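With one protein chain held back, the other chains of the complex are shown just where they sit.
Then we have chain A:
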Amino acid sequence: MSRKVLVLGEIRDGQLRNVSFEAIAAGKIVAEGGEVIGVLLGESVSALGAELIQYGADRVVVVENEKLKQYTSDGYAQALLAVIDQEKPEALVFGHTALGKDLSPKVAAKLSSGLISDATAVEIAGGNVVFTRPIYSGKAFEKKIVTDGLIFATVRPNNIAPLEKDESRTGEVSSLSVEIKDLRTIIKDVIRKATEGVDLSEAKVVVAGGRGVKSAEGFEPLKELAAVLGGAVGASRGACDAEYCDYSLQIGQTGKVVTPDLYIACGISGAIQHLAGMSNSKVIVAINKDPEANIFKVADYGIVGDLFEVVPMLTEEFKKLKVHS
């Protein structure tokens, strides 16, 4: 059964986020041969439409309005509902990002629809569109289907592979004019303090520190390692509770759940609550003084040693590798 699918493209710093291409790939599966329509909302964003098409969208609908320059749930919901009203899709896919998490339940409530959040895989099985999603922060997984109405899901970054970019693909980019009114929340200021450019939830490499890092300064070598690898820095609850770093870096059952290609745990003992947030990473490296530390049980590679010795050596070694390759 083919379906018409709308996929919300998310823009940050003037560029489409990777998760939007992953959402298109998910949308393609859900569509079962039907049309996949990208949606872009913003002030001046239509130029990005072509890229959504190169990543697999059949066409793109753009709503441009100065009131959409910054994300607000009221503004985006009005624009999106206008697109939904025009296109009458049978399915919706968003990225499970801060924006997607904030907007999708509002839209679902408005449409009286179900919503499957934070999907890590999607397949067609037994005539159903089946989404896989972690529960208990990844301690278990569930497979879920929509039983009534619109198929609506958000997909977790870094889990569904995007389609190969095809620069020869073309399609229509049309615009829809929507009056945006009555914004009840107004963004007064944005304070940038995130992990110097690389977002933790989308990072391919995460270097995380625990209590073993011992101080805020102790995070410096970890930051250097992350910079060499183009990754982000994270932390365990222990390190956050000890005020070595901001809670926004916390990885675990409370905090963020990450699934990078490479997770390097430095001075992290591996409490169950931390493992929930990172154990589904593709490759895990543990560096810890204590050979009995729980973290070694989930690690693919381990070094028993002092992180303050090991991490700088690793940074140097990766630098050499980057020069040679």
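Methods note: a residue touches a chain if its C-beta (ideal position, glycine included) is under 8 Å from a C-beta of that chain, and two chains touch if they have at least 3 such contacts; residues count from 1.
Convention: contacts and distances are computed from a predicted model.
Asker: When you check the chain that is not on display against UniProt, which of "Peptide/nickel transport system permease protein", "Phenylacetate-CoA oxygenase subunit PaaB", "Electron transfer flavoprotein subunit beta" or "FAD/NAD(P)-binding protein" does it turn out to be?
Answerer: "Electron transfer flavoprotein subunit beta"
Asker: For the chain left out of this view, which of A:Glu43, A:Glu66 or A:Asp300 touches it?
Answerer: Reading the full complex, the residue touching the unseen chain is A:Asp300.
Asker: Have a look at A:Ala47, A:Ala98, A:Ala161 or A:Ala216 and name the one touching the chain we're not showing.
Answerer: The missing chain is touched by A:Ala98.
Asker: Which listed residue (A:Ala50, A:Ala82, A:Val130 or A:Ala242) would be found touching the missing chain in the intact complex?
Answerer: Of the listed residues, the one touching the omitted chain is A:Val130.
Asker: Touching the absent chain: which residues on chain A qualify?
Answerer: 73-74, 97-98, 101-102, 104-106, 108-110, 112-118, 128, 130, 133-149, 184-195, 199-201, 204-205, 229, 240, 246-250, 252-255, 261-262, 271-273, 276, 279-280, 282-286, 291, 296-305, 309-310, 313-314, 317-318, 321, 325
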